[in-house]
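What follows is one structure encoded as C-alpha cells, with my remarks underneath.
For this view, one protein chain was removed and the others were kept in their places.
Chains: A, B and C, in written order; residue numbering restarts at 1 for each.
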Amino acid sequence: MQQSTLVRLKENFELKKPIMVVGLPGVGLVGKLVAEHLIDELKAEKIMEVYSPHFPPQVLINKDCTVRPVSNMIYHGKANGNDILFLVGDHQSTTSQGHYELCSLYLDIAEEFEVPRIYTLGGYPTGKLSSDETVMGVANDTGLIEEIKKYGVEFRESEPSGGIVGASGLLVAFSRMRGIDAACLMGMTPGYLMDPKSAQFLLKVLCKIFGIEVNTDSLAKKAEEMESILEKLKEKEEQQTFQEVKPTDEDLRYIG
Amino acid sequence: MQQSTLVRLKENFELKKPIMVVGLPGVGLVGKLVAEHLIDELKAEKIMEVYSPHFPPQVLINKDCTVRPVSNMIYHGKANGNDILFLVGDHQSTTSQGHYELCSLYLDIAEEFEVPRIYTLGGYPTGKLSSDETVMGVANDTGLIEEIKKYGVEFRESEPSGGIVGASGLLVAFSRMRGIDAACLMGMTPGYLMDPKSAQFLLKVLCKIFGIEVNTDSLAKKAEEMESILEKLKEKEEQQTFQEVKPTDEDLRYIG
Amino acid sequence: MQQSTLVRLKENFELKKPIMVVGLPGVGLVGKLVAEHLIDELKAEKIMEVYSPHFPPQVLINKDCTVRPVSNMIYHGKANGNDILFLVGDHQSTTSQGHYELCSLYLDIAEEFEVPRIYTLGGYPTGKLSSDETVMGVANDTGLIEEIKKYGVEFRESEPSGGIVGASGLLVAFSRMRGIDAACLMGMTPGYLMDPKSAQFLLKVLCKIFGIEVNTDSLAKKAEEMESILEKLKEKEEQQTFQEVKPTDEDLRYIG
Partner (left out) sequence: MQQSTLVRLKENFELKKPIMVVGLPGVGLVGKLVAEHLIDELKAEKIMEVYSPHFPPQVLINKDCTVRPVSNMIYHGKANGNDILFLVGDHQSTTSQGHYELCSLYLDIAEEFEVPRIYTLGGYPTGKLSSDETVMGVANDTGLIEEIKKYGVEFRESEPSGGIVGASGLLVAFSRMRGIDAACLMGMTPGYLMDPKSAQFLLKVLCKIFGIEVNTDSLAKKAEEMESILEKLKEKEEQQTFQEVKPTDEDLRYIG
C-alpha cells in the first residue's frame, strides 16, 4: 500500500445530496466527540473505510482481542429526513503530504455523492482552563458566513490568527474549488484535555443547524468526569500561580 | 531502487499451503530469536530476499569481511510434514510509509503461496525486570482466538491498550482483507534488552501449535547469559530504588 | 493532491518576454516585502496559484473569516512598458524534495512565457543589528554579473560562503540549464526580524534596473515601526553586552 486506499463496505445505495460532517481527532477531541455522538444517536451506518500509509504504522485492539488497522471511516445517517455523511477516524495523517492526499480523496467522495455542504468540526485552543460556550467559525463563502451567524456561530475578523492546521481547515479551503460550500465550526477549549463540555456546546449549534434534537446524556456524563479533573487542575493553578500547570498521568488517560 | 524489491533465490518449487511465521526485530528481539531458532533447528532454506529504500541506508559486514545490504528474508522449512515460510530480517522499515508498503508486499507473497494462516511473533513490554511465562495474543478472527487459547495463549480484553506498532500488527490486521487467518503471539519481556528467556516461552507455545519438538540448547545458553545481566540489573534496582535503572554500555552490547 | 498543482486564473493573455521577479518568504522577509510592494504599486494582477503537498497542511484566515490554502502565486504587472511576472507566496516548501519540485514547476512556467531573465530577491543575514545599505548579488552568468554591478549591486568573491538555501538559490542555478539568465539580489539584514528598511534599499536597486520610480511610503512606514523596535533592541544590547539578544514576544508579532 503506497497510496491511501478506499474500501467501500456497501455498494449501490442512494443518497440525496448529503451534508458531510467531519469530526477527525484534533484539539480537545471536540470535533471527534461531536461526530461520534451523532453517529451513535442517529444510528448511522459505516459505509466506507480509508487506510493510508500516512497513518501511524500501527493496529488498534478491539475489546475481544481482534485487531483493526488505524483508519478513517465514513458513516451514513439521517437527520430530519436529510442524508448526512460522517467522516471520523482514529488519526489524522502523520505527514504534510498525507494531509493533502487524504483531503483530496475525501473531496472526491464528496463530489461523487454531490455533497452540497461540508461542516468540519474542531476545537479552538484558548490556553485557559475556564469553559466558554462560544462556537467560532470560518467558511469558504461569505454568504454561508451570514447564514451560519444566525445559529449563534461567532466569526471574528482574521481569527484564528494562526490559521487552521489539518483536515478541518484544508477541507474547507479546497472544497471551494470543487464548488462545495464549507464551514469549520470550532468549540472553545483549553486544549489540554479531551473536552466533552465544549463538544456539548458545539453539538447544540450543529443540532440547531440540522433542525434536530438528540439525547446528550453520554456526552454530559463524560463532561462531568472531565469537570472534576478540571476542578483539580484549577485548584492546582491557584496554588501554583507561577508554575506551569500540566495534567497528571492519571488525567492523561482520559485523552484519546 | 525507489521501491522495495523482491529477489527470488529459487524458482518453481512447490509449497502445500504453507503457514507463515514472522519474526522481525522488535521489543526484546523475542520474535526474531524464536523465528531464527526455528530456521536453524528445522534447517530451513532461504528462498527470497527483500531490499527496500525504507531500510537504513547501510550495509552489514559478514565474518569474512564481505558485505550484505540490510534485508528481510523468507526461508522455507518443514515442521511435522507441513510447509512453513519464515519471514525474518535485519531491520523493519524506518518510515511509516515503508511499513505499509512492505506489509503489502509480504501479503502479496502470502497470497501467491496460498498461505492459510500467519503467526507474527513479538515481545510485549512489561517495563518490569521480572520474568513472566505468559504468552499474549491478538488475532484477526474470533474463531482463531478460541483455537489458540487451547495452546495456553492468553487473550486480555483490549490489550495491548497502546495497540501494536510495526509489521507484527499490520500483517495481522491487513491479512483479514486477503482472507488469511492471522494471530500475533507475544512473549512478555522487560523490553530493555534482548530476551532469549521470553523467546523460550514463546517457542514452547509455537512448537505446541505446530505439534513439534525442537532442541532449545542454544536459546537456553543465550538466556543464561542474559540472566546474569538481569541479575546485576536487579541488584542495582534494589540499591537504587528511586533512581532510573538503565543497562550499562557493556550490557547493551548484547542487544541486537 | 500528491503533486504540486498549478491553477491558471486567466487564459489566453499575451506577454512579451516578461522578466520574472521572485519574492518568496526568507531571511528578514526582504524579498517578499519588495515583491509585494511592487505588486501593489504596479497594480499587478494575479494570474496563477500554486498549491502543493510540500506546503504546510494549513489554511490561512482572511479578514472576512473566509479561508484560503497556503499557496504561491504569480502576478502580472507592467514596468516601463515591459511585462513582469511576480512570484510570491505564503510559504516556501517544507521539504527538500518539494523545493526541487516547485522550482522545476516555476521554471516550466518561465520557459512557457519565454522569460529571458529572473531576479530572485532575498535577505543576506549579517547577524548584526546595524543597518547596511549594501545589496549583494550572485548570478548564473558572468556577463550578467558585469551588467548588474553597474546598478550598485556588490559581488564578493565566493560569498555567501554558506551558499543560498531555498528557492532564491535553486531558481538561479537551475535556470542556467534552461538558457535563462538569472541573478539573486540580497538586501543586508540582521536576520532576526522582518526588515522593511533593507527592503527599501533592495527596492531602490531593482527600480534602477527596471528604470522606474515607485512610491515607497508604505514600506517607509513599516520601516519606521521596525526602527523603533530595533532601537529598543540596540539599547538592550548595550546594557547586556555579554548576554544573547533576543526579540521579545511582542516584537515577534511583527514577523511574517
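By our rule, contacts are C-beta pairs under 8 Å (C-beta built on N, C-alpha and C of every residue); 3 or more make two chains touch, one makes a residue touch a chain.
From a predicted model like this one, the values you see are computed outputs, not experimental measurements.
A.B. asks: Considering the full assembly, with which of the depicted chains is the omitted chain in contact?
C.D. replies: By the stated touch criterion, the chain not on view contacts B, C.
A.B. asks: Please pick, from C:G89, C:G166 or C:P190, the residue that touches the omitted chain in the full complex.
C.D. replies: In the full complex, the listed residue that touches the missing chain is C:G166.
A.B. asks: If the hidden chain were put back, which of C:R156, C:K221 or C:K234 would touch it?
C.D. replies: Within the whole complex, the residue contacting the unshown chain is C:R156.
A.B. asks: Can you list where chain C touches the absent chain?
C.D. replies: 3, 93, 96-97, 99-101, 103-104, 137-142, 145, 155-161, 163-166, 169-170, 172-174, 177, 184
A.B. asks: Which chain B residues would touch the chain omitted from the figure, given the whole complex?
C.D. replies: Contacting residues on chain B, toward the hidden partner: 1-2, 7, 51-69, 94-95.
As a working rule, only the chains that are shown with their structure count from here on.
A.B. asks: Per-chain C-alpha centres versus the global one: which chain is nearest?
C.D. replies: If one averages C-alpha positions chain by chain, the most central is A.
A.B. asks: So what angle, to the nearest 5 degrees, turns chain A so that its CA atoms land on those of chain C?
C.D. replies: Rotation angle between the two copies comes out at 90 degrees.
A.B. asks: Suppose you list every residue number at the chain A-chain B interface; are over half of them used by both chains (same) or under half (different)?
C.D. replies: Counting which numbers both chains contribute, under half are shared, so the two copies meet through different residues.
A.B. asks: Which chain's C-alpha centroid is most distant from that of chain B?
C.D. replies: C
A.B. asks: At what distance in angstrom does the C-alpha mean of chain B lie from that of chain A?
C.D. replies: Using C-alpha averages as centres, the distance is 37 Å.
A.B. asks: If I count partner chains per residue in chain B, which residues reach a count of at least 2?
C.D. replies: There are none in chain B.
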